[in-house]
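Here the complex is missing one protein chain, while the rest keep their positions.
Our next item is subunit A:
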Amino acid sequence: MDGSETPIADTVSSVSESIPCRESQIKLLLSLFGEKRCMTVPAIFAYGHTATGKSAVINSILKTCKLPHVLVNCVECYSSRFLYEAVLNGLYTNNGRQKPETPVKCENMNDFVRLFRHTCMDLHLQNETVYIVIDKAERLREMDANILPAFLGLQELADGNVCVILLSEIVWEKFRCGTGFQEPFIVQFPDYNKDELLRILVRSAPEGYSAEFYQMYLSLVLSVFHIVCRNLSELQHLAAINFRKYIEPIKNGEATESDSRKLWKNFEPHLKKALQTVYLREVSSTQWERMLEESDAGKMMTQQGLSSRTHVELPYYSKYLLIAAYLASYNPAKSDKKFFSKHSDKHKKSKVIKKQERTNNHMLGPKPFPLDRLMAVFYAIVEGKVAPTANIFMQITSLVSVHLLSQVAGDDQIDVPKYKCLVSLDFIKSVARTVNFDVVRYLYDFV
């Protein structure tokens, strides 16, 4: 026992050097793996949110200990055949061997078990534990029904020393469908807390600045963003793109590194702006910097930037068609007469409606409507006479193709097609403004 204790401690420290704050998981995994020749648990299920170090921990353990292993990402395996072949071929390449001349072909689980045993023999791995790491394991559920149970019991089926490690973002309970599962050993990777995030982020401090200074900066960034975002990689991204702005006064010679108050004052409004676009990743860091320079020149930039994000230029009739579709989606069909009939007395009827009885249609989302109704509303609101030409109908199709409308029923034109409008109220308001149409006046919810 004494002999084995030290290597484990060594590996723990070397692995956790590159991946901090995960000591307990590393220890646990390493003790599960044991020595090379020891039998391991048949399956380990590691789960946790994105960017909690699942893959990183397991990869670096497997690499530092030089254990025979293969990594497969289920996203790539759009059929089970690919999964089998990826595992088998990966075993060759990952263990320093040249790929076999003809890649292994494998059609089903039965072949896989047989070939797997054969491969292990081939590579002289009978006396070692072979690790199969399956990333995005939740995809396995969508494949053939036998795959998940078979992988969980692979040790038994292949009659060899193999350990299957499943990585996923969702809990194990969601995997239980059907029977015949061997329960895997479950390892949870919890979210990092604020201090841990700080410890990890500070490791990527840029050159030329002291760690304390960067830590100061990071705690500022975290104080703003931690409320909305705890994703490590997103925070990394944010810290990286905003650092240049933070140190701007230092570069200009207006402040020193210790002058944190001044730096914060300069930095705060900028962070508030960045908060609006968190998660969007619409700009690369270079473009973000360019945008900042422009926004310094004119303060209007961010507002414009945000509105231009959703602004779409449309042909004249397309605008009306879209408005008509919006009205048809959010107004009950019964109310059409009230809004669009020329002879009805608007004031008399609006009093009759009891406000408390109806639910807000905007809360319920868009409703499907037939093409006829769309055209009727269109003709009621459009200015001037419009011939029902093929071009008009073509525009409906092109609105569908850019996902401003969606077709919900009726695949061809003869079978009355139904549509839904997919745009938001703000969007339709801005479209209506460009054609001087007061859309709110025609909406049932706002009358």
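Structure notes:
Following the convention adopted for this analysis, a contact is a pair of C-beta atoms (placed from the backbone, for glycine too) under 8 Å apart; a residue touches a chain by one contact, two chains touch by 3 or more; residues count from 1.
By definition in this document, contacts and distances are computed from a predicted model.
One chain of this complex is left out of the view, and of "Origin recognition complex subunit 3", "glutathione transferase", "Dolichyl-phosphate-mannose--protein mannosyltransferase" or "MICOS complex subunit MIC60", the protein name its UniProt record gives is "Origin recognition complex subunit 3".
Contact with the chain that does not appear here is found for just one residue of A:P315, A:P332 or A:G365, A:P315.
For the options A:G178, A:P269 or A:P388, the residue in contact with the chain missing from this view is A:P388. For the chain missing from the display, the contacting residue among A:E17, A:E35, A:E183 or A:D372 is A:D372, taking the whole complex into account. For the options A:S18, A:S31, A:N110 or A:Q276, the residue in contact with the chain missing from this view is A:S18.
Among A:R117, A:R199 or A:H237, only A:H237 touches the chain that is left out of the view. Taking the whole complex into account, subunit A touches the unshown chain at residues 18, 50, 56, 73, 75-76, 78-79, 82, 85-86, 103, 136, 231, 233-234, 236-237, 279-287, 308-318, 372, 387-392, 394-395, 398, 401-404, 414.
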